[in-house]
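All protein chains but one are shown at their positions in the complex.
In order of appearance the chains are A and B, and numbering begins at 1 in each one.
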């Protein structure tokens, strides 16, 4: 019931998940009790591509536990890399200076490869088209906190389901729990891929695809919105998809009082709510979701490093 | 008598100023007493344009109080920003990870806007042509320490008074005290703008403009030199202004023994003194002025976060 590293969502068994959720709740309730947990420990954030938010979240989590950070957001231009050093060697050297590596890389499988040659914990903070397991972790933790359970609920995934790594990763976790109903809502050209559908089938998760948001909203417990990832698709695909599914003041009225709107952020036009609504409507959960990322990463670092 | 954030110099009342000066003096006298003040606290330096010195000063101030830092100097290319996220949303997310945001932005009014949507203190570390209130704060603190009072003194502002944000900000503070005589000395093409002159008039501060430095030097208590901001003016304007007003070994002799030369730094040709003079002549105050920045920022962070 203890992890040695975190490379992919599949490692997160229900036991480990509940243990992390409980720990995150405890840390949130009394952070001062945990302010020396990582004293004397150094976490390296080794980012081969920038992801400022993910990096800042891990760094804050480390520091709030009393640990310290060594960091590079330009590991691709790491002075050793450009001299021809392999990623594995770079990881080995950084492992000589640190007690844990948090790695972001542009190639799928990198975290696994680098994790295999070091003797300290490796956390995958995103590996290309692969996984981003701590995002799935914070997403499920948000469901847990906001609707009070991780089974027996209805969730709609809305938007660009073809490119989005977060939805895919969260589906892996959903497969571990029961009585979850999944609805995929996406433009024709950005549908969820078959591998995830097959995974859900294998794990007996009911899912279906829909095209009309307004019909769905009244029955959902969680509406998980995603951005159309302009940078990963063609201009034509973007123009077709843009603005196709939007949460605004009008259809927010259709959402159940106790349901929540999630979003991995950044959001653009797919959320069209005034500042006032974003600040005061309890159903707008995505800024709390970001905050949950801090506490669940603290719990994870504590589990891996204590 | 307590601040919730610091967006503009006008917020700094005499009461708050003296409270900060006293606190800065106490910290300087016995830094070890304050080394846990920010324990467990995280300060985010969110810089949309680089300002290495200001950033390092705030980061050191935080760390010397026992706090930690999360930081980006490339917030403009913040991975979320380039995906279309608003500055306000970025601030909200960073606020989920941190206990205070220190923001530098290229647009006037940004600190106010971002500060309005977060529930943690915001410190404006420069917003375009707007303000840089902690620079004004450290400048007045330097006058306080060096000449022993913040009223009843004579100050000459010398150089590029049209582009310089620091002189403008300090004038706002000068308007809060009495019996200060201000002299503006600048090339014809880089004169102090009317808004500040009107502000001083409204606050009954005597000011005048002069063109001859040597005549003034013997009567001044503070000579506040500034750099001609080459990067903000035309080549012609620069050529006209460059080297027009310089402090050198010869005219330093005209300066009163107990007067001081200040400069927000970096200085170039407008200060033409040998290393020996810079290191040994007590009137050269600008490196002590930089050091004052550290202590007054510690006092400010303590006030905002304790």
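The rule is simple: a contact is a pair of C-beta atoms (placed from the backbone, for glycine too) under 8 Å apart; a residue touches a chain by one contact, two chains touch by 3 or more.
Bear in mind that the values here come from a model prediction, so they are computed numbers and not experimental data.
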## Note on the structure
By the document's definition of touch, the residue of B:53, B:129, B:215 or B:282 touching the omitted chain is B:53
### Task
Pick out which of A:27, A:75, A:140 or A:241 touches the chain that's been left out of the picture.
A:75
### Query
Residue-wise, where is chain A in contact with the chain that is not depicted?
39-40, 42, 44, 68-70, 72, 74-75, 77-81, 83-85, 88-90, 92-94, 96-98, 117
## Note on the structure
Omitted-chain footprint on chain B covers residues 31-32, 35, 50-53, 56-57, 59-60, 63-64, 66, 68, 227, 230-231, 265-268, 275, 279, 287, 290-291, 293-294
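Rule of thumb we're sticking to: only the chains that are shown with their structure count from here on.
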### Query
Taking each chain's centre as the mean position of its Cα atoms, how many Å separate chain A from chain B?
40
